[in-house]
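Just one protein chain is left out here, and the rest sit where they should.
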Amino acid sequence: MQPRTRRGYEGVAVATPVTVPYQRFSTRGAHWFIGRALLALLRESGLSKEDVDGLIVSSFTLAPDTAVGVTQHLGLSPRWLDHVPTGGASGVMALRRAARAVQAGDAEVVACIGADTNHVDSFRHSLGSFSDFARDASYPYGAGGPNSVFAMVTAHYMRTYGARREDFGRIAVDQRANAARNPNALLRKPLTLDEYMAARPVAEPIHLFDCVMPCAGAEAFLVTSESRARAMGVPHALVLGAIERHNAFAEDPVMVRGGWRVDRDDLYTQAGARPGDIDFVQTYDDYPVIVMMQFEDLGFCEKGEGPEFVRAHRMTHDADFPNNTGGGQLSGGQAGAAGGFLGLTEAIRQLTGAAGERAVRDARLGLVGGFGMVTYDRCLCTGAVILGRAA
Amino acid sequence: MTDIRSRDPGLLGALVSALAGGRIRVVDLTQALAPEFPQIALPPEMGQCWPFRIEEISRYDERGPAWYWNNFSCGEHTGTHFDAPIHWISGRDLPDNSVDTIPVRHFVAPACVIDCSAQAAADPDYLLTVADIEAFEAAHGRIPGGAWVLMRTDWSRRTDPEAYQNFDETGQHTPGPGAEAVRFLVEQRQVLGFGSEAIGTDAGQGYHLQPPYPCHYFMHGAGRYGLQCLTNLDQLPPVGALLICAPLKIRKGSGSPLRVLALVEEPGR
Partner (left out) sequence: MTTPPMRPKRKNPVLRTPQVNLPPGARGRVALGLTAAASEGRFELQTCEDCGAVQYPPRESCARCLSDSLRWRRHGGAGCLLTSTMLRHSNDLFFRERLPWRIGVVQLDAGPPVIVHLHGRVGDAPARVRVGARLDRSGQAVLIGVPEEETVEMADDPKLREMTSDPRFRNVLVTDGKTAIGQAIVKAMVDAGAERIWVGIADPWKKLPGFERIAALPQVSPVPLDLSDGRSVDELAGEIGGKVDIVVNDAEVHRTFGISSRRGTDAARAEMDINYFGALRLAQAFGPALRARAADGIAHATAWVNLLSIYALSNFPPHGTFSASKAAAFSLAQCLRAEMRPAGIRVVNVFPGPIDDEWNQNLPPPKLAPSALAAAIVRALRDGVEDVYPGEVAQEWLERWRENPKVLERELSTPGH
């Protein structure tokens, strides 16, 4: 029997990237941020609420509600609904699901929203019930969060491939330079490598500027058909390829590679492109070591060459390897699940001429990474999308 | 109506005014019932007499807002207590031999107090002898029938339980009556009963006498009674005190803790 060829993402457009400005803490609930995001999507697109017939949401602090509760809360009656509880991978996964709905005609216009509030004690509440394995095999060991896991991943990576703290520092410093030109970023003060190196340790070898700052906010975009986007007259980008993979490389005792590696050839094949064709990347940056792994696993260098790669390239928006051109989460802040959508909204802006002073010149192809859901010793979800400029 | 004051008070009336006027004094011969007071200790494989234990039910608190009261538990032979004839095998078949059937007139009776305090101080195993009784009678007259004989040893001054029980590896060493003395009191004097200050009416080493525990054996075998853990015997005259000791009316009871009171006439009042 012939293997089925996988369908591409022809005819799918992503439009109207929206950011609800981040706040360090907010007394509002997640529903408020979702409502603000939806309002902005409607304003940007000129659509009415009724025109949006699909909804996909990702939010931790929405609990006990899911996307279902949102429909009644905001007065929507979609004919397609999904809830993606996968944190930093939820943007890519939301896009893939919404794209198929649009292609199949199950929905015309899907609002994709990642949003979270951040109360003063949000962090403690969300951690306590993150996953069975985290509860049983990670929280008892002290960190009360993912820092310990990624510190150990970083230490292992450094020992295995000779990476130094300075290498991770380059990623953080260049992202911070990008953030200076992003009015939405919470951290815009320039960061030097010396400051990065001297910052207080969190969990060795991870220090302060290796960690994202949790905050409240939302990121959102619309997924619709290319023809509808043109009819609406909204700037939009095209979906050229997308992959996801979960619990990849389970046999690796410590994470050294992510699921992107498994399906990256398929990604580039879908897009008809090679790594060298990519004009910018928006990697998922919960920690610099994961950024470095995405450089390797998404094909820009071989496994273990990450340190060499960052030494050989600059990653600001105007340099030879633009990465997280808005500052990413490390400089923008991590608004919970919105962190999984941040790379997509920034990519859409770059591809629709809406990136202002941080625009990557002649950007045609952008790659967005997704990564999330740390259990006890690694994150399980990975995904990646290649977006292209509309003709 | 006749004025009450002008009526002849009679004997009881005279007793009442003597008490009120202090010509008759009431002496308490009873140790307080408290958890730390030692109880008779038998070898572990035998049944044991319960020590006195007391537990609050409430004390003006959430268990009872306006009242204070306790539950307590103890054996029939805990603390200052009365032994009935049924307590011993030699008295098991006698008539009226339990605390509820003893003729109540026996609960009010005269007492003779034989002072062995000096001898007991020198020898904790001191045994009362017939000679001691004869010497007592020479000084104070014949012991009347139906009277208690109390052996004063000042043992109750040993307030430390360890000293009171006076155990060593060979057992307990407390004073008591010798077998001959008991037989004499029972057969020759028809006493009502025998009282002591120590933990039992028999001496601590009474097991080794012939017969073992002669005071219990002969007294109860003759339908007589016992009192133990008495105190304040030094406040009683050798003769002339009147004992009031009524045990609890426990059906078929072998004894009970009780209040032992002595009425003593004050000389020259």
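By written order: A and B. Residues from 1 in each chain.
Criterion: contacts are C-beta pairs under 8 Å (C-beta built on N, C-alpha and C of every residue); 3 or more make two chains touch, one makes a residue touch a chain.
All values reported here derive from a predicted model rather than from experimental measurement.
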Touched by the hidden chain, restricted to displayed chains: A, B
Hidden partner chain, touching residue among A:Arg28, A:Arg100 or A:Arg135: A:Arg135
Option from A:Pro205, A:Gly259, A:Gly366 or A:Gly388 whose C-beta touches the chain left out: A:Pro205
Options A:Arg28, A:His73 or A:His156, residue touching the unrepresented chain: A:His156
Of B:Ala18, B:Ala41 or B:Ala121, the one touching the omitted chain in the full complex: B:Ala41
Positions on subunit A contacted by the hidden chain, ascending: 123-124, 127-128, 132-133, 135-145, 147-149, 151-153, 155-156, 159, 200-206, 250, 253-254, 376-377
Residue numbers in subunit B that touch the chain omitted from display: 35-36, 38, 41, 44-45, 47-48, 50-51, 53-55, 161-169
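Operating definition for what follows: only the chains that are shown with their structure count from here on.
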Interchain centroid distance [CA atoms averaged], subunit A/subunit B, Å: 94
